[in-house]
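Only one protein chain is missing; all other protein chains are in place.
Entry: chain A
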Amino acid sequence: MRHIISVLMENEPGALSRVVGLFSQRNFNIETLNVAPTDDPTLSRLTLTTFGSDQVVEQITKQLNKLIDVVKLVDLTEGQHIERELMLVKVRASGAQRAEVKRTVDIFRGNIIDMTPSIYTMQIVGESDKLDGFLQALGGMHILEVVRTGVSGIARGEKTLSL
């Protein structure tokens, strides 16, 4: 099963490599990963998605918690949560294709954020499935580049991951 693990950790040099190293060292997989400092500059928030049985994911969270740099973590998929991923896509489009791309972007509530006479660069935000769906919808287009941020997530309601 897919899990989204959100980690609050010290914003220190080496902290990220400890987290990433743990995954290869213990034979856990990482599907996506993103990390950035929070509003408190001494802390970073790292979100990763991974696949594994309950037992494996239990080990992942325990081993992550053991890292001295990790302050707190939560498996967002254990409760109600919101997840988002941002994707930038560059396609070659000319003539009639341009209208079709524009329509597809609108349907997926994305934006065109850059263009040349033959290129559209688009931004789509949503759950990973929606991003996959958009790429499928672009099926016939000549996709030049796809950049995805990986999943970020937050719990619904009053629950927070903070100090």
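The rule we apply is simple: contacts are C-beta pairs under 8 Å (C-beta built on N, C-alpha and C of every residue); 3 or more make two chains touch, one makes a residue touch a chain; residues count from 1.
The definition used in the following text is that contacts and distances are computed from a predicted model.
Enquirer: What does the UniProt entry say the missing chain is called, choosing from "Acetolactate synthase", "OB-fold domain-containing protein", "Inner membrane ABC transporter permease protein YjfF" or "FMNH2-utilizing oxygenase"?
Expert: Missing chain, per its UniProt entry: "Acetolactate synthase".
Enquirer: Given that one chain is not shown, which residue among A:Ile30, A:Val71 or A:Leu161 touches it?
Expert: In the full complex, the listed residue that touches the missing chain is A:Val71.
Enquirer: Quickly run down the residues of chain A that touch the omitted chain.
Expert: Its contact residues with the unshown chain are 9-10, 13-14, 17-18, 21, 25, 55, 58-59, 62-63, 65-66, 68-71, 163.
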